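All protein chains but one are shown at their positions in the complex.
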Amino acid sequence: MRPSGRKTHEMRPVTIETGVSRHAEGSCLIRVGETAVLCTASIDEKVPGFLKNKGHGWVTAEYGMLPRATHTRMRREAKEGQSGRTQEIQRLIGRCLRAGVDKVALGERQIVVDCDVIQADGGTRCAAITGGWVALRIAANRLLKAGLVTSDPLSAPVSAVSCGIYAGQPILDLDYPEDSEAGVDGNFVMTGGRLIEVQMAAEGATFSREEMDRLLELAADGTAALAAIQLAAVE
Amino acid sequence: MRPSGRKTHEMRPVTIETGVSRHAEGSCLIRVGETAVLCTASIDEKVPGFLKNKGHGWVTAEYGMLPRATHTRMRREAKEGQSGRTQEIQRLIGRCLRAGVDKVALGERQIVVDCDVIQADGGTRCAAITGGWVALRIAANRLLKAGLVTSDPLSAPVSAVSCGIYAGQPILDLDYPEDSEAGVDGNFVMTGGRLIEVQMAAEGATFSREEMDRLLELAADGTAALAAIQLAAVE
Amino acid sequence: MRPSGRKTHEMRPVTIETGVSRHAEGSCLIRVGETAVLCTASIDEKVPGFLKNKGHGWVTAEYGMLPRATHTRMRREAKEGQSGRTQEIQRLIGRCLRAGVDKVALGERQIVVDCDVIQADGGTRCAAITGGWVALRIAANRLLKAGLVTSDPLSAPVSAVSCGIYAGQPILDLDYPEDSEAGVDGNFVMTGGRLIEVQMAAEGATFSREEMDRLLELAADGTAALAAIQLAAVE
Amino acid sequence: MRPSGRKTHEMRPVTIETGVSRHAEGSCLIRVGETAVLCTASIDEKVPGFLKNKGHGWVTAEYGMLPRATHTRMRREAKEGQSGRTQEIQRLIGRCLRAGVDKVALGERQIVVDCDVIQADGGTRCAAITGGWVALRIAANRLLKAGLVTSDPLSAPVSAVSCGIYAGQPILDLDYPEDSEAGVDGNFVMTGGRLIEVQMAAEGATFSREEMDRLLELAADGTAALAAIQLAAVE
Amino acid sequence: MRPSGRKTHEMRPVTIETGVSRHAEGSCLIRVGETAVLCTASIDEKVPGFLKNKGHGWVTAEYGMLPRATHTRMRREAKEGQSGRTQEIQRLIGRCLRAGVDKVALGERQIVVDCDVIQADGGTRCAAITGGWVALRIAANRLLKAGLVTSDPLSAPVSAVSCGIYAGQPILDLDYPEDSEAGVDGNFVMTGGRLIEVQMAAEGATFSREEMDRLLELAADGTAALAAIQLAAVE
Partner (left out) sequence: MRPSGRKTHEMRPVTIETGVSRHAEGSCLIRVGETAVLCTASIDEKVPGFLKNKGHGWVTAEYGMLPRATHTRMRREAKEGQSGRTQEIQRLIGRCLRAGVDKVALGERQIVVDCDVIQADGGTRCAAITGGWVALRIAANRLLKAGLVTSDPLSAPVSAVSCGIYAGQPILDLDYPEDSEAGVDGNFVMTGGRLIEVQMAAEGATFSREEMDRLLELAADGTAALAAIQLAAVE
């Protein structure tokens, strides 16, 4: 039923290559099928102004897409300014990563996670969150090793998958052909079996409580599988 | 337990006054407790460029807040540009209203729904969606009456409520004091008993599947109550 | 002769409802015929940077119009940036209100007056000045009552009316149909019988010294009547 | 009484040198005391979009100031964007010049008048209007000579002077030291003995009807003197 | 003498991997030492407005840098707007690539070359030109193969190297440590042994005609070596 021949609960192959940036304190290239996102974590020993002298740190994220990451070339955001969609995505990434961080343990410093989509085939924001956590984990390890933080500010992986209703069926991990057809789709972000964020939207359609329940199940399985891949990547 | 003394499943009083704008094709002032949003629907007999000659119409929304709608004065967005938050909210409102519109029945015209917050006390985006549908309904009635559309482009009301977890308890319709304390909160948009949009976010917290289930129940009850008020307002 | 049947020296009915904002330190909704402007005064205990440690305060104003305040919907300024016209109007409002304020008596604090047009039918900037003074008066009363200022920083009301030459006749208080036809029109701002600001412009026409004299007389009468309504509103 | 020793009704020396631009269809450099403004008129054989096929032309103006035209260097507007003040001034210049133009006689073309302040010492907007008319007159002569227009679109000169109340006295043509001290000042634009625009403002002061009358008299004399200089320059 | 131990005329190792983008009509990842630039060529079957119906095509370029491509994180240009430096670089890339294109042979279409720096260690604009030509060559081959162009619009490779004076010695291909110390440096772009562009700048220094001559020799050798690598990559 799916264009790719995948089963309804089947994710695309996921690989996470770490250490891809010579300069960043943490980095990885995450591939989810044909989607590829370069994630870097940059440690900044200063917090933003509104957090000065509050005794805790901050994690924030920025998101971008190379102009030809997509099937047809998009306009460069550096020339046009960030779209509402881009701002919405980077606010989401930052919020989700912060939910998995002990900001007091991090100390008064900021980690900026940059997620740049090198190639897009659906699910870029989920790949960004999942890969972003890996970059963050590596940067936090460096702080621990250097003795700059003494208690680990991170715990279980923060993992994200997309789910949607395609051809009447709840499915996991939509690729671009599915994403552009699905009337209902969304993103689920989880950590250690608990929910961080749920964003389900129906463009020109609606969905039932039973479908919502099934999507929540698919998401729980998908994020559990991702968490294992994330942990393997940072070992 | 709630600062206002409300029960966990109790909404604030809701009133919807229609016909508040002399110029707009549809309008209402919706009050949800101390939150007040002025909603107008403006019919534009042209569709945006990307929809020309496609044989259907469009509904879009814009959202704003008067600078002193809030406890302390905010900067005026006309001077600073729309924040990411504002853009995110108006994209949500437009998406939700479109889910309740038959775009072919509407014909090649656009309706722009403006939602301007006159006074804010939590839940402004939900009030905007709920009031926005009322303004849209009135504008659609005018089109029907004038014979410009022959089949009703709208069906059941689109209604929105916020829910969250406050002091460990799932609650319905957060006011500002609750909203600023809740670690987990979100918005549910429904029509005719079916879901259009779910946006749950945990800032610095997580939530369980059981809590999610309870929030979905509260939202179903809340939106059903709102739908009755919306229908009464337009009769 | 006038579309509304009013006499040349006859103003529209004016009402001023105070206390319309739960949050603002002073507020009113002024209606001049079908024109409605919501005015709020926000006390800020800091002055702008260029006034620090000068021993006196500041009053400034901002002006906006809801997109569907007008006959046909206007573009939202938050999306497009403030037009030159908007900036010109808010500079005028601030300048006029300051002319009626003893800045030393006010002390080192700022009052920001926001004037947002809810519905437009001509004369919005004059309504904004007249209503803005009422909001300012209420905010100043609060400062006096709290003992934060000891000498009243305000004296007589600042009042504004439009005048113009319509169908060859000098008239008072133009509504939208008159405003869009008049070749010559302008605004007069007065306090205690003295002039603060005169702005007469002829778009595609000119006017004589005798006409100017008659407009000055109409304005003196009009602003005196407004001052009485302003004082009644704040009592 | 005046810092310059001038009498209350005495203008600074005014010179207008024409033909200062090799490229522009009309140009002059106007000097009013130490104030110097370069004015060019550019004929554009197209009208702006909103005037297409209306059977008449348009005149518009733009205003700028070199960064070091002033006593201390100002920020360059090309870097910062045009200030509200600049926009207000160029709207005024365009409006006043249009009041002296027969737009039907001009035909469907636009003339853009650029007024750039080379050196500032008070009264730059009045010098811009007065010099702008001269540039416009020269450009219109060229159209007449070329037979592109057959009936003269211009009549009497449009002339502008500043007036104000300085040290309690109504005075004509304020220079910078007077302008920065005067509590009340403004601009009067006239043509053929009739008024086009009156802009009187009191920053931190008020003025009486008698003072207004005296200012109107000073302005009538001043603009009459300027008109003679303008006519001499274009002969 | 050089921090890297290279000889004065020795370039860093250069590799060019083609076919790195699934979507773009031409693409490569060029590495010059630790500098890595992803280049894509996107064919657009329309030319920009100013070139319509002129009977020839266009090549343009855009340049960007990921925020953490550099030693310390830079601000994201999508948030801040393109810097003057970025605009200057992308204008240079486009100009140089066009010098190697027969625009008539290309036909009325545009090719947009995007050069995004993944990692920076000096010489990013030269790597962008060199890699950009490879992406362009691949896209042109596709047009030739598809019969959309019949005569090859490209000829010899366009190649670029940086040169500079470091510790008093003219050297080839500066890396970041050299670049940040050199008082004199610049870029040379050549094709088929002829010059396209020379940009030498001395920040806080000057250079002699003899030094200029030596830099021109180094550049001729360096670009010849690059041309061989470019041709090998596209075979």
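Letters are used for the chains, namely A, B, C, D and E, taken in the order the chains are written, and counting of residues starts over at 1 for each.
As a working rule, a contact is a pair of C-beta atoms (placed from the backbone, for glycine too) under 8 Å apart; a residue touches a chain by one contact, two chains touch by 3 or more.
It should be emphasised that the depicted structure is a prediction, and the values quoted were computed from it without experimental measurement.
Although it is not drawn, the missing chain touches D, E when the whole complex is taken into account. Checked against the hidden chain, the listed residues E:10, E:45 or E:88 yield one contact partner: E:88.
Residue E:201 is the one among E:1, E:201 or E:228 that touches the chain not shown.
Contact with the omitted chain, checked across D:51, D:66 or D:224, is made by D:66.
Residues of chain E in contact with the chain left out of this view: 84-85, 87-88, 91, 95, 98-99, 103, 186, 191-192, 194-209, 212, 216, 220. Contact residues of chain D toward the unshown chain are 21-24, 27, 34, 38, 40, 42, 44, 62, 64, 66-73, 76-79, 81-82, 86, 112, 114, 116, 118-119, 121.
Here is the rule we use: only the chains that are shown with their structure count from here on.
Contact with chain A and chain B alike is made by no chain in this entry. None of the residues of chain D touches two or more other chains.
If you check each pair of chains against the touch rule, the ones that pass are A-B, A-E, B-C, C-D.
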